[in-house]
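What follows is a short report on a single structure.
Omission of a single protein chain aside, the complex is shown with its protein chains in their original locations.
In order of appearance the chains are A and B, and numbering begins at 1 in each one.
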Amino acid sequence: MTASNHHQPHLSSDDPRIMLDGEIGQFESVPPYPPRTEREAEFYSLRDGEMFLNMGPQHPSTHGVLRVVLKINGERVVDLDPVLGYLHRGVEKLCENSDYHHIISQVDPLEYVSSLFTEWAPVMAFEKLLDVTVPRRAEYIRVLTGELLRVSSHALYQGWMALDLGGLAPILYSFIERDEIVEMLAAITGQRMLFNYFRIGGVNGDLNHEFMSRLGDWMSRALKEHETNIGLLNENEIFVRRMRGIGRVDRDMALKMAVTGPNIRAAGVPFDVRRAHPYSVYPELDFNIPVRGSNGGGDSLDRYLLRLDEVRESLKIIDQCLHNMPDGPIMARLPRLLRPRPGRAWAAVEAPRGLYGTYAISDGTDQPFRMKIHDPSFVNMQLVGQLMKNNLIADTMAVMASLDPVMGGIDK
Amino acid sequence: MDRLLRKRLETRFDGKLLGPVRQRHDETEIHVGTADLVEIMNALHDEADLKFEILADLAGVDTGDQMQVTYHLWSEMTPDWLRVIADGLPRDNPRIPSLTGLWPGAEWMERETYDMFGIIFEGNRDLRRIYMPPDYASFPLRKDFYLADDAARSPGGGVRHMEQTHVPAQASPNAVRRTVKTR
Partner (left out) sequence: MTQDGREASLPDAVAANVSPAADDTALVPAGERAVGSPIVVPNTLWTSGREGAYPTGSSSYLHLASLEGSDLMLKDDARWGALEVIPTKADIVVDLIRMNSLWPLLSGLACCAIEMMSAATSKNDMDRWGMFPFRASPRQADVLIVAGTLTTKMAGPLVRLWEQMPEPKWCVAMGDCTCSGGRYKRSYSTIEGIDRVMPVDVYIPGCPPRPEGLIYGMMKLGQLVKERRGHWDEHVIAPNVPTDV
C-alpha cells in the first residue's frame, strides 16, 4: 500500500515485542531485553503452547485506549498485562500550575462520562482548606445534578456492556437516555459533557425554567424507561449466560484490591461513601444502598444488576431533592483571588465508578502545591488481572466492561 | 474530628509517630517514618478497634526538600478519614517499603507514584512505568521538572502570576517557602 520507494521510518511501538510488517520472518525471543521486574519476567516467559495476543490501544470496545497483552493457551487466557498511559495528559502537573478556579475545568475530562463528580471532590477539598460553608440550595443542586449524571452514566454502562458482548441495539437506547439527561444539564451548565459547573462555594448557575421543564418531563417517564431498559437485557439468555459466573469477586479480594463503588458493593461489602462518610446533604436524604453478592461474592451479572438498582435509588434521591429544594443563594461569597491557608485536605465523593478522591496540599499561594486525584477506575482495572485467570478471551471484554472503566480517569 | 481515634492512635503507636496527631474537619493525620511504616499499617489494618480495611488513596508528594508518601484509609470504627504520611524520604534516593503485601491493589498506585516521582517501593513486584513510555527518562511530577513552555522561565519572564510556577526560576532562598507549613 505504501510506495516501494517510500522510506518507512522504523515506527517501533514503545514495546519492542510488537512486530511490524517489515519484520516478518525475524523472530525475536521474548522478551528481547532483560525483564525489568519480577512480574515482567513471570508474564513474558512463555510456556509450552502459550502465545501473546495484543489487544492494542485501538480496539472495538469503547472504553478508550487501553492496551491489554493477553497470554493465551488456546482460547484460555492464562495471564494478562494491561498497559496504560495512552491517554496520560498530565492533569496533575497542569493542576499544580493553575489557579484553584481553573482546576475545576482541568479535572473535568478525567471521568468524562460523569464529570460533575470529578469537579465535586476537588471543590470539596478546597472548601475544606478555605473553611467555606456551601449554601444549602447549592448543595441540593449539586446532589440533584450529580444523581442525574449517575443515572446517565449507568445508562451508558448498560449500553457499553451490551456493545462489548456484541449487542448493537441497547446502546441506542442508552444514548437516548443519556441525551435527554445531558440536554437537561446543558440547560443549566451550558455544556453537554465537560460541565465546568461546580464552583468553590457553590455552583455556577441556578436552575432555570428549561431545566425544570425538561426534568419534570423526563421524571414522569424515567421509571418506565428504566424498566424498559432492564427488560432489554435481563431476560436475554445469551447476555445472562455470558455474564453469570464470570469474574467472581468476593469480599476479601475486593477489600484487598482497594476496589470501591459498585464493584465492591456487588461483592458483598456495603461501602458507599454517601453513607459511610456522608458529605453534602446526603444525611438528610432517604435512600438505600443496594448490595449484591453477600454470600460468596458477586460476578459480572451481579455488577450489572447492582447498577440497575442504583439507578432506582438515584431516581428516589432526585425526587426528594426536587421536593425539598430550599431557597437561597447558590454560591458562597468568596474573593476572586483565593489563597487558602497552608495545609492539607482530602475529600472523597461517590462517583458512579467508585470513590473519587482529591488530596490537595496548599502552601498559601493561589496555586495548589499538589493535587492528587484518586480515580476509582484506576484501581478497579487491577481486578481484571485477578479475574481473568483461565477464562476465555471473549470473557475478557465482558469482565472489563462489567467493571465500567473510563480511560480518562485511569490515565489521568 | 474524632477524639477517641486520636487517643487510640497516640496510645497504640506511642514512640513511632513523628509528631502529634493532627485533626481538622473530618480528617486525622499522623506522620510516620519509613522504617515503621509496614508495622503501623499492619496494626491499623488488623486490630479490632482500628480496622482500617479500605485503602482510599496512595499519593506521592514532593515538598521541595524531601519526598513523602501519603496514604488515606477508612475504617468503619471511626467517622474520620485517616491520613498516614510517611515522611523523610530523601530526594536523591527515595525508598519506602511497599504495601502490596497488605493491599495488592496498591501495586498500581505505587507504580504511578514511581512513574511520577521516582520513589522506589521495595517489595513491589512490578515497579515499572505505568503512564509514561517505558524508556522515558524523567519523573514528571517532581518540582524540578518544569513544563516545556513554562512562561516563567521564558525570556518574557512570566509576569502574570498565573505564569509563575511554584518555584520561580530565580528564587532567592528566602522568597519561596519550600516546605508545607502546617499548624
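Here is the rule we use: contacts are C-beta pairs under 8 Å (C-beta built on N, C-alpha and C of every residue); 3 or more make two chains touch, one makes a residue touch a chain.
The model shown is predicted, which means the values in this text are computed figures rather than measured ones.
Participant: Check each of A:35, A:90 or A:167 against the chain that is not shown and name the one that touches it.
Facilitator: A:90
Participant: Using the touch rule from the top, list residues of chain B that touch the missing partner.
Facilitator: Interface with the chain not displayed, on the chain B side: 131-133, 135, 140, 145, 147-150.
Participant: Which residues does chain A use to touch the chain missing from this display?
Facilitator: These residues touch the chain not displayed: 1-6, 9, 11-14, 20, 56-60, 62, 64-65, 85-91, 93-94, 97, 105-106, 109, 112-113, 156, 171-173, 175-176, 178-179, 192-194, 407-408.
Keep this in mind: only the chains that are shown with their structure count from here on.
Participant: Can you work out the whole-Å distance between the CA centroids of chain A and chain B?
Facilitator: Distance between chain centres, rounded to whole Å: 24 Å.
Participant: Contact residues on chain A for chain B in the complex?
Facilitator: Touching chain B: residues 14-15, 36-40, 84-85, 88, 90, 92-94, 96-99, 102, 128, 255-260, 271, 276-277, 342-346, 348, 355, 357, 359, 361, 363-367, 369-370, 372, 374, 378-379, 381-382, 386, 411-412 of chain A.
Participant: Which residues, counting only chain B, touch chain A once they are in their complex?
Facilitator: Touching chain A from chain B are residues 24-27, 29, 53-57, 59-63, 70, 72, 74, 76, 79, 81, 83, 102-109, 112, 116, 125-135, 140-141, 145, 147, 150, 161-162, 165-166, 177, 180-183.
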